[in-house]
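The complex is shown incomplete by one protein chain, all other protein chains being positioned as in the whole.
Letters are used for the chains, namely A, B, C, D and E, taken in the order the chains are written, and counting of residues starts over at 1 for each.
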């Protein structure tokens, strides 16, 4: 099994969610993080101009069976990309085992 | 070392915490995430009925030495399960190295 | 590629950020977590004294190329340490692949 | 009177809290900015032109003006000698004036462009509202016709409500509000503040209705306060019972809207009703609210805070109720009320349509999609309302 | 008087903010819903039966009723000619009535079932409170006995406080409040709102005590305001000093409770005290609060907002203080006060015990465990008070 972690723009979340749904990936967890990257945002507050690269992003953690890896990545890249700097990243790592808490069973079948 | 990541119901957190404590796992980090899964929640807001599968969950990240892996998983499964859909998942992955920031030392002894 | 995950004190964040910047690590994501560890905090609320080991921490997730691993860890350990219990931990794990969403390209070059 | 003015002023805080409470966190600053703009510019405009448009003295009954621009102020400067009523009156009415625009602000929240909205406010508060007001309170043709509106169910609430309806229709719904033609829930981000807003509004109504007695005669004023409070209570309880029966859950926002509906409903006839009448009027307003909110959804109109249901629908109900209940009840009065409602409908729909349509075709009235998704606060204000809090955005 | 009524009305916002501020985020909507229900139904009930139960005219001193149900209103309709006092009086008293139930609402927060609580409110506000009130303010037997309670230390605050005590005891403590017999801290989720609530309550007390002079005589009224404010200030400072000395930290919630304790304490004798007396009474109330809060914890009673300490304990203290300080001080007065306190204790404990006990044995008064853990908002209301915010639940 693989863990696909994607860091995306918050405004792209519902598009990505639908794209994942369309390819059959309905199970994942997400939360909000702050990201440092190439993108900068300029602001003015009470006359002080400042630019920050600490931008709010959404972090998706999706554990999939190996044969879903490519499909999932493709769906995210296509739906989350705007072409502007700051679209985010995807990281893939290995998951050794997984369990469904409700039943206690383990293995790839528990992923949905 | 292994990283045991558990996604559980928020209402089960204190039970799980105690169960982990009982088996000697006192060191971990947790945060709240939103999970998409089989469980659905129905709501009505201003006359509009809607059902959502975006449910708040608690995410536990526990790094343990290899011999603690099974114990930890067993404690979580037993304490976090209600038998209803939505009890959550556990994912196990490999950790290559770990450090204690305070001292800079590394290795499995730094896990507590 | 490696994923370096560091759990640090919130009050040390800006120091760590600068230290990482100085060694050329400008790309990462962070969020806040609650940590259970050796450190305890004592409080009094409406006459009830209590001590909690649930302390707010900042979680940094930094994916770096292999040759940056040691540099990154060194920078964090040096900048995040106060010498008191509760300075936090660093965990290192393996990342198999990474993608830049904007362009769809993959590999270690996408990390910045 | 002066205290009533202060209370009416305080209603702006009530509106602001209600509106931000029932919308999403990412547009909070924008809504507050609009409302603060309305209060301040509203007062200045009312000083500059509004007051003399609304109370023109002798006029043809449709449109009159006692002097323009700064000259009006100069004129006023003389008139100030007439005594305190002039001053207090101006301020009290000036606080009312802005209210009509605030109603619109809530309905168009989360997607309207700031500058076009400001232009609308300037025209509507500066010109349209005072002209509309002069028809009745300025002694215009509707006043002569026998139309009655004690404290503004029509003159304030419907005038705002019609413009809100037109604006919502021209503007379109928020992204995500309708999916495959079915309305979706977009919950408000801070219900405690919305609740505080409603209680502050109720408090303000003590001044709004109490002050509209335009005398400190304690008998009349205290009767008005009693009818006002009973109608509010009845409206809330009715809305709570109906919405709980229909939807099988205890929806606090409906309860709150019911209270407001009761308040708006009693406003036209607060001094003409006994307590029993007030309770009936309020309760019917509360029931209307629940159905109106879901009707508006079904019409694919997107009104995040329920402004149209509360201010327009209950405003009409309250105006008509003057012909049905209380001291003035009677067929001919009902007809006068109907004519009044109709006259305001035509005038307000027409003028607000022209304003918004011209704005839409020229500068555009809707923010770009990305701005709407990421929030107006980030784009138009470059700030967040709650920068220290971690959000769950949707 | 009318302004005072408005201020007393505004106290409901103060109570609501205080109660949600000192409890957890997951039960916020539920608390607000209860309080909005109390205000609206309280007014309607008081109109329907309460007012005629409380001021029955000639009666035996224990229980009297000037007419039932809608007949009472019809009767009232006639009486309305008597002049403004009738109206204002009704509204002012009606606003008081609901307060007693709000006190209970805070103490039972985070675990009581909504519908049984509503039933309790209807009975307590509709029947029990007015009967209790008639004993003194309606000219009943305690009034003839010489018992004195200026603005309700006993008649409002203790009446609510006793019911709160009974309810808390029958209901049991929140899950997690006591661990191995030791009290645990469950911090409130929004201290700024709680602070705003206390300042709004203090403001409301200007109306509560000021209006209870029942005349606009400026000398007496202004004295009452001075004693009220000084007692509040002294209560706050005393509670702050004592709690800082005991617990070695600056606990804002104790400071706030101390202010409320001072206010409740002075309420019974606000018009009988000089400034020095007021400061002493307030300061003692502040000290009492700190010990009462920890005593209640030690008795394994779980009162999330400190309602029992503030309203019951300080209410009793304030009532007795009328016999110790100020113009009426004296042994016989102290005895009258003691009898009054006792009479209300017996009556309120008995009636509220019967109501809650019957509810407990029939429909049940406590929510299921899972509902309590996940929050009443999610289960009874299907919503969250702050859906855009990411939470740290416990």
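We take it that a residue touches a chain if its C-beta (ideal position, glycine included) is under 8 Å from a C-beta of that chain, and two chains touch if they have at least 3 such contacts.
The structure displayed is predicted, hence computed values, not measured ones.
Colleague: For the chain omitted from this view, which of the shown chains does it touch?
Modeller: A, C, D, E
Colleague: Which of D:2, D:327 or D:354 sits in contact with the chain that's absent?
Modeller: D:2
Colleague: In the full complex, which of E:139, E:172 or E:275 touches the chain missing from this view?
Modeller: Checking each option in E:139, E:172 or E:275, the one touching the absent chain turns out to be E:275.
Colleague: Tell me which residue among E:53, E:232 or E:345 touches the hidden chain in the full complex.
Modeller: E:232
Colleague: Looking at D:291, D:334 or D:386, which residue reaches the missing chain?
Modeller: D:386
Colleague: Thinking of the whole complex, not just what is shown, which of D:114, D:127 or D:175 touches the missing chain?
Modeller: In the full complex, the listed residue that touches the missing chain is D:114.
Colleague: In the complete complex, the non-displayed chain touches which residues of subunit E?
Modeller: So the residues of subunit E touching the missing chain come out as 3, 7, 24-26, 187-192, 195-196, 199-200, 202-203, 206-207, 210, 218-219, 221-223, 225-226, 229-230, 232-234, 236-237, 240, 249-252, 255-256, 259, 274-276, 279, 386, 389-394.
Colleague: In the full complex, which bits of subunit A touch the chain not displayed? Write them out.
Modeller: Touch set of subunit A with respect to the missing chain: 34, 43-50.
Colleague: Considering the whole complex rather than only what is displayed, give the residues of subunit C touching the chain that is not shown.
Modeller: 10-11, 14, 32, 42-45, 56
We adopt the following convention: only the chains that are shown with their structure count from here on.
Colleague: Find the chain most remote from subunit A, comparing centres computed as mean CA coordinates.
Modeller: Of all the other chains, the one whose centre lies farthest from subunit A is E.
Colleague: Look at interface C-E and say which pair in B-E, B-D or A-D is its repeat, using the rule that over half of the contact pairs are identical by residue number.
Modeller: B-D
Colleague: How many degrees of rotation bring the Cα atoms of subunit A onto the matching Cα atoms of subunit B, given to the nearest 5?
Modeller: Rotating subunit A by 120 degrees superposes it on subunit B.
Colleague: What's the chain with its C-alpha centre farthest out from subunit B?
Modeller: D
Colleague: Report the inter-centroid distance (CA atoms only) between subunit B and subunit D in whole Å.
Modeller: The separation of the two C-alpha centroids amounts to 49 Å.
Colleague: Just curious, how far off is subunit D from subunit C if you go by their C-alpha centres, in Å?
Modeller: Taking the average C-alpha coordinate of subunit C and of subunit D, the gap between them is 51 Å.
Colleague: Suppose each chain is reduced to the average of its Cα coordinates; what separation in Å results between subunit B and subunit E?
Modeller: Once rounded, the distance between the two centres reads 43 Å.
Colleague: Using the touch definition from the top, which residues of subunit B touch two or more other chains?
Modeller: Within subunit B, residues 31-32, 34, 43-45, 93-94 contact more than one other chain.
Colleague: Quick check on subunit E: which residues sit in contact with 2+ other chains?
Modeller: Those would be 382-383, 390, 392.
Colleague: Which pairs of chains touch one another in this structure?
Modeller: Pairwise, the chains that meet the contact rule are A-B, A-C, A-D, B-C, B-D, B-E, C-E, D-E.
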